[in-house]
Each structure stands twice: as C-alpha cells, then as structure tokens.
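Missing here is one protein chain; the remaining ones are kept as they sit in the complex.
The chains carry the letters A, B and C, assigned in the order they are written, with residues numbered from 1 in each.
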Amino acid sequence: MSEDIAYEVMMDHYRNPHNYGTIENATNRITEYNPICGDTVHLEMIINEGRIEDIKFVGRGCSISQASASILTETVKGKSISSLNDLTDQKYLMDLGVSLGPARERCALLSLNALRKAIAGDGTAP
Amino acid sequence: MSEDIAYEVMMDHYRNPHNYGTIENATNRITEYNPICGDTVHLEMIINEGRIEDIKFVGRGCSISQASASILTETVKGKSISSLNDLTDQKYLMDLGVSLGPARERCALLSLNALRKAIAGDGTAP
Amino acid sequence: MLNPTKVKNDFPIFRRKIDGKEIIYLDNAATTQKPKSVIDAIKDYYENFNSNVHRGIYKLSEEATDMYEKARKNVSDFIGGNDQNGLVFVRNATEALNLLASSIGQSLKRDDEVLLTLMEHHSNIVPWQFLMGKGVKIKYADLKEDGTLNMEDFTSKITQHTKVVSVTHVSNVLGTINDAKELARISHEKEATFILDGAQSVPHMPVDVKDIDCDYVAFSGHKMLGPMGIGGLYGKPDLLSKLPPYMGGGEMINTVTTEGSTWADIPLKFEAGTPNVADAIGLSAAVDYLKNIGMKEVRKHESEMILYAFQEEKYMENLKSFGPRSLHLRGGVYSFNIGDIPSFNIQRELEANSIRISRASMHPHDVASEIDKEGIAIRSGHHCAMPLMARLDVQATARASFYIYNSKEEIDKLFIGLQNATARFGH
Partner (left out) sequence: MLNPTKVKNDFPIFRRKIDGKEIIYLDNAATTQKPKSVIDAIKDYYENFNSNVHRGIYKLSEEATDMYEKARKNVSDFIGGNDQNGLVFVRNATEALNLLASSIGQSLKRDDEVLLTLMEHHSNIVPWQFLMGKGVKIKYADLKEDGTLNMEDFTSKITQHTKVVSVTHVSNVLGTINDAKELARISHEKEATFILDGAQSVPHMPVDVKDIDCDYVAFSGHKMLGPMGIGGLYGKPDLLSKLPPYMGGGEMINTVTTEGSTWADIPLKFEAGTPNVADAIGLSAAVDYLKNIGMKEVRKHESEMILYAFQEEKYMENLKSFGPRSLHLRGGVYSFNIGDIPSFNIQRELEANSIRISRASMHPHDVASEIDKEGIAIRSGHHCAMPLMARLDVQATARASFYIYNSKEEIDKLFIGLQNATARFGH
C-alpha cells in the first residue's frame, strides 16, 4: 500500500468512521485524552472470555486521532485480548502506513493507549 | 598620595591596627559579617550627645577589611554622628586611595556598614 | 517605521529553508527567534568571561559579576523598575509565578482567597491551586462575550478575603489586553497583592511597573528574543524584602549553621545556586535590541498585523476568530478555527450521531499540519489555557502569533495556506 493510498484510507475513516457510537451493555468504558492537544477518544466494549466481542468509539479531535480510533476498532473487534500483546506502538503505526511526525504519532496512538488502559481496568465499567 | 603609598598605609594599619580592643562602658556594639567571605568586624563605641567619643574594633579577615576598620576608627573618633552623612561609600573608598576590585570594595566597606548599623541601633548595647 | 523584512535579516534562523521553503514563523507567543546580537552575547560570554559570580576575587569573576549585575539593571530599567534590586532572575515566567505562589502562600490561611481570571495560562493557575490543600480558595473572574475581562464579575469576586489577585496582562489565546492599571487599583483598594503575568506583554508593548503600580510582574526571556532558561520576576523592593525565600542554597544566605540560617538581601535572597549568568547577559542583549527598535514601534507593528488579519480573514469561509476586535484592547495573538470545534461531550457527540466533521470543519491540528507543509509554523491545541477552552466551549484552537519579523506578506501566505489546506481537506 503506497503512502498516498494509506493516507486516503485514513481520511476515509475520518470522514466516515466505523463503529461510531456507544454500547449499552459495555463491560469496559474509558475516555482518553491527549494532554498535549486535547484530542479525545471514548471507547466502549464488551469483553467476554478474553475476547473483544464488540467495540465502539465516540471522539473529537484531529483527523489522525479519529481515523485511528475507527481503524483500531476495526482491527481489534473479535480479537482475543492476548493477541493485543503483539500490537506494539511501532507495529500499529507501521500498519497505518503513513509516516507521521512525532507529534502526530501521539494522536494516532491515543486510541490504542485507551484500549490498553480499558482492558487493564483503568476505565469505568459498566 | 600615590596609590602605592596609600596601599602601604593600609598594610601598616593591617599589621599594626589602631583602636584595637573593646570598650567596657560602650553604648553601641555590633558584630558585622560579610556573608560572601566570612570577614568579620566587631565595633564598640561610646556615643554621647551625638558624638562618637570613643570607638574600638576587634576583627578577623583579610588585610583590606581589617585595615579599613582601623582607618575608620581613626577617621570617625571624636566626630559628630551627623557628619557621617557625608561619608558615603564612594567618598570613603576614595579616601582610602587604593583602587580595589568590586569584591574587595565590599571588604573595605564592611566596617563602615557596621558603624552605620550600630548607630542606627541595630547592634546590641550596652 | 519598523520594516519586518529588514528585521528578519538580523535573525540567523531565517536563512534556513525547510524543504526548500522559507520559514514563516507564527508561533511567537510560544517562543521567539533570536537575533544575532543575542546569540553573540552568549558566545562572547563563554569565550571570554565565563566564571561564577559574586564570590570570586579574581578578574574573570569580577568581570562576570559586573556583566551580570549590569544585565539586571538593564532588564529592570526596561520594565520601568527604579531599583534593580527589585529584579530577580528566574528561569521563566512559570518559575516566577511558582515562587510568588509558594512564598506568598506561606502566609495565606484557610478561606483566604486568590482571584484569577478564566483567561489565565496554566502557569498562573496551577501554582495557586497548590494552595487549595490548606483551604485557600481560588476564584476565577469571567470573560465577556467579546473576549474581554468581565469587570463587573471581577469586582464582585474580589472581597475582603481576597489576599492575592493575579492576572495576565495579555491573553496568550485571545490577545486580550487587560487594564492592568485599573485592576491594580481595585486590588489595592481591597488591600490585595496585585500580580501581573507579563509573559505576553513585556515582549510586545511598553510596560511600566511604576505606572501600573503592580506589586509583582513575571516574564520570560525566551518570549522576547532572549535565550531560554532566563526570565524575570520584578517585585516592589519593600515587598520582596519581606517575602520569605523560595529555594535555599548558595548565594541566598547570610549565615548557615546547623541550627538554622539567615537570608541575604534582595535580589540574591531569591537566587539560590549558581545563576544563569550567560543567559541573563543574553536577555540583556535582547532588551537592547528591543529598545533600539522601540517598544511603541513593536506594539504598532503588531496592531497593524492584527488589523490586516481582520481584513483578510473575511475571505476565508467558515473561519471563526477569537478575541476582542478593538485594536487598543488587542495584542498580536490571532486564534481561530475552521468551523466549530466544540469541546468533547459524549452526549453531544452522540446526538450529532457521527463525528460530524462536516466538510466545513477542520480540526486545528489538521490545520497546523497542513500549513506546516508550506513552511508556516502556527500552534494548535489548548495553549496551556484549558479553563479558557472550557469557557469558550472549544476543544482547541489554531493560533498565529506575530512579532517584529512578521510581515503582511506572511499573513497573506497564511491565508492562502489555509485556503489550500481546506481545499485539500474538504473533499
């Protein structure tokens, strides 16, 4: 995937986010916030027997942070929690396929960090 | 007076200080201390009807601070307090006749500052 | 009249091109670029005079001490101080405000009040919040819709419990210029200490502490062409003398024994440890540079820049800019958004039922990122003023802030850049 195409994919996710919304019977919820810029992502998910059965997000922020949230939910929905161990920051950024500056990388990683915290139980639930 | 001679005069005061000692019935006493270097001058004096009737000092410090104390006691003994108003830092340094760097000027002024404070009543007495 | 293109020649950094493009630097409220004379002053110090000050009896140290104290006098004079002992060198405005909150705070008690405003920078909020633990109350005067301070609200919130009023002279987001003199008058009427956060005023307009009659002023060297790592705290000498010290250590003492210590006179009482002599001298060179231009000229130039931005913004669809429109109430700070960027609220987001980035909106980060591609540096985010963001109900803004090397052509390029960015983004 060329970087231009990857960028277009991201912009598409930004304009037409997937899994946008909340989940009534969520088991884990979290609102994560980037102190440097104020970008916000709120995640809700149902975790059952070590698997992310459903996940949705609501957010407000720049294209990178919101597109990334949309892509992340797509990526992890249905996956086992243990498989997340392999999803390092670096791998995730690489998968996105666009080269971001260090400042924007933090935007892209916001939802992944939120997800990790929610799973670790830092979020509120239900 | 050439600067060399002035310097010799100072060294003479340092080696053979005038008015060295204490005064039993002193009206004003003060110990003044240069925080930058630790030089110390202790002054004792009898002030009567606005006049410095007697003044002595005890001290420990560099040649400049101790010579200056000796010279100062000579200068002000018998003088009226009001005449001290004219004895500014600058005049005093000029009268000493040697050019000191800013750091050593503070040494030279230690006893004059002590005198002013003692007269203003900052010292202990009797 | 100030010629920004000529001024620009004095700043080595503008010789640099990034990806073949000239640098258009519009983030001056964050930090400013340095003229050659400032860089040279630092270099000259390290190459010819470097040594520790105040205690050395040898030549280098005497020279360095002399230069350091002359820098103090120069900076003190610049803000109208008539006693250089009222000028304490600190790292930056943040340290100055922490010093004040901590040292003044020692005498504050439960239910004493500190009055701030909703347009303060975090540096003039958090240090005061540290005092909440012992029961000190922090109040915030509100703004009016035009972005100026709501004086009625301010006056109603200052009470006989108010011990400290601390207000920014110029908002780093709205550009609002507060009436420091009037705020000082009201504060003193209530016997409150009046502190001015001068971080955004001292670099940009004539500031006279005597005329304002403020008790303390905080400012940063790096925001006024000077080096990083140095700033100023001005205080009325009699007040400073009574204030307990902040940090302890070398320089600031009179005597130290195992039983306890006594303090040096001001300003050294507040300068614990080896001071940043090189950067104090650098700041003094910055002051010389600014004096040479003239602070009235600086102010006039920035007014013209803002006026020009007001004229040109009209052609940008969906652009909303913040802050007062009257030029005499407005510094050279220009915050704006493309469309609405409301603060995050799940309920609200859900009702809108989608990210609702209507094509007309563009998040300020995206704005900054996009125009960076054209070599234009602006800031985006909360600008360390989160309570103000909440008050304005925005998540973030984009901000262009002007200084003496910025020209109208650069504003043209900013708006062209914005046009291009929204065009690229909008479909």
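The criterion applied here is as follows: a residue touches a chain if its C-beta (ideal position, glycine included) is under 8 Å from a C-beta of that chain, and two chains touch if they have at least 3 such contacts.
Remember, it's a predicted structure, so these values are computed and weren't measured experimentally.
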Here the chain that is not shown touches A, B, C
Missing-chain contact among C:I57, C:M151, C:L350 or C:I416 belongs to C:I57
The one residue from C:I13, C:A360 or C:A423 touching the chain left out of view is C:I13
Chain B residues touching the chain left out here are 14-15, 17, 20-22, 31, 33, 36-40, 42, 58-66, 101, 104, 107
Had the left-out chain been drawn, it would touch chain A at residues 33, 35-37, 101-104
Logged for chain C, residues touching the omitted partner chain are 12-13, 15-16, 18, 23, 25, 27, 30-31, 33-34, 38-39, 42-43, 46-52, 55-61, 91-95, 97-98, 101, 118, 121-123, 125-127, 129-130, 132, 138, 140, 220, 222, 227-230, 246-253, 255-258, 260-261, 272-279, 365, 368-369, 372, 376-381, 384, 386-387, 390
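Note that in this section only the chains that are shown with their structure count from here on.
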Chain A and chain C have mean C-alpha positions lying a whole-number Å distance apart equal to 36
Dist(centroid_CA(chain B), centroid_CA(chain C)) in Å evaluates to 47
Taking each chain's centre as the mean of its CA atoms, chain A sits from chain B at a distance in Å of 77
Residue ranges of chain A touching at least 2 other chains are none
